[in-house]
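Below are the structure tokens for one structure; questions will follow.
Showing just some of the chains, left in place.
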């Protein structure tokens, strides 16, 4: 005696790898299938459709197969509504809650598909009926996509779950759309399918990244830069500051160390005690970072220190002057920290989450910790650039399956200057247009 | 006006990724296709079959598509014989010669498919009619698979091509069978599909490698060990020597440095001047390696030094005592070198090629240079294990697309002892059976 269910695959199901993955799952899990319908998109602009009858020995096996198929974007042909259960306590989710992927997701509610807002990995999905058709004021600016609906679904991280939240459990009534791999697209952003390598043409790759930034800006998109202190030590500070000044950076996500060393360079001409131009070790240089922190504490914060004229150059200075918002997330290895540093990890995550949800393109520059924190909040539809000298870092950051991602194993101290040269030359030209 | 050709795909064409790759190629190259027949293997032991009519704008475009499809294992439905042209001079191949992949390959000759012997990447394929039906004596033990045929096809590296060799050119009449990814197989050898990571359970992976070695030996297979000098410095020498002594190593492929440091340890108790047990730096230790070389030169060679009683322990000693053949390939960074070192790169490659062609399983232990040299000569059907502390080395070595490969980013100085413990315990048990 065996049990069956019909599942459907739609889209570029062959060249996205969806079909291969689906067949693999069924076979590996001991099931079998019949292809009831299979319509192959024969040109690159055509989508395909397949309908499979999946069979397994037990209902439990079948559910496992269907669950795994579902993660790959194969959806039951006869969808039920999503199952909702209330959270029993604050921060406590119902057993068997649905934990999200980072792909665009819909849940079925009273027979209709509702987009899940603010999609992000490892979250619960909360469904609420809106009291008024206008939408809830307390929502953080994320209007539901379907204006007529009086229901919204959105993600919540575990620590934000409140008692009584109606939370999706099980797999029923959920649709996931993994990104299709970009096709007919070579160059930098097509590269990553075969992994990360340092043996790629560096200048050409940087040029293509510059073009993608121009393109994002031209489309009105938001560029988020995530950067680690190595950027300052390696001498790339002035060029990043110029990019901020010239409007290429919409938001900055950093740690205490980045801000400290940026300000140290402004106040004492050094980074970690080394003059980044002459390469000389300054006298007392090993104390400069702690003195820099002390001066900012005395001033009351970075913005105050800029207003007082204490800080008059650098990345943080340009952010303050050009109203580019920044999040300084604290960490247990911080000195000080600066008054601007958000020391509570959950509070910092929430600030980062907002940055990530607004970003159309993210540059992750020589920081693993902050890049992972941002990456955790990104949907798979964001454009991602990861730059690090350590190939393991780049690999780890690209593992999340962004649709458009490029990784470069290169020196941040040469990457940023060449990027700035590409953008600021281009930019100058654009101004004439 | 457009041109078309029919190509066929056979085997596990979906879960091997063959179909996805084929569709991608056609679309990326600007072609289109109709699926004339598509029979999906619905259970994991069933093969699939697809017949596509591929269409492109020009004959040239079509040829490129068909060429690229062909590299992925899709073959024209109406094959012609392979085109043969004579080599105009020694070492000079005809224009447009067919350069091999490392996958099992057949060429069509007078309407019949002939297996290409000694398949290896980047070679020319030479076809010769045999004078007698018995086969040529000069062949190195590689009997053609089709005993009745009086034709053989085999690979030749460029430097071995002789004037007049009949060499395959173009793509017609050639069939390539890329390996299917192992399915229904998890564990170490199923791991590599997602890349290399150091975050894997180390002891369990080593245990599965030990099981694969046992399995290979049980099937009468040949195990080739490729090892670098780091193995000696890291203190794993005694355990590798025990594996040689106990019959787990059929062949050893090393460089001058490995042999020198193995012998240095025997003669002076040090490796690179460091006592590998007490970790003390020996007096005069920095000279030990050059003294070790000098002593072996004086004796006339490693075998002579073993026979004289000069060398009485270690990996080289066990190889001599147990008749395990070794190839010591020279390099421009060698000291000495030892009299046993083959200093000519082509001669050394030929010796390595023989080792590689005989090997069913290859352990690549902490050497990039020698592993690449061996890997260049391996067919994609060989089982490969790559171990290195540097993830970039492991990634590079696994990029060749072996059917069954496992990479471990680990410390060779702990890997070999744990492997030996697994094998020598297992072996002891097996003797009782």
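Order of writing sets the labels: A and B. Residues in every chain begin at 1.
Keep in mind that, in the parts below, a contact is a pair of C-beta atoms (placed from the backbone, for glycine too) under 8 Å apart; a residue touches a chain by one contact, two chains touch by 3 or more.
Remember, it's a predicted structure, so these values are computed and weren't measured experimentally.
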Full complex, copies of the single sequence (shown: 2): 4
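The rule is short, and it goes like this: only the chains that are shown with their structure count from here on.
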Turning angle required so that subunit A lies on subunit B, C-alpha fit (0 to 180°, nearest 5): 180
For subunit A paired with subunit B, centre-to-centre distance based on mean C-alpha positions, whole Å: 40
Touching residues on subunit A, where the partner in the complex is subunit B: 14-15, 17, 19-20, 23-24, 27-28, 32-35, 38, 40, 42-44, 183-184, 195, 198, 391-392, 395
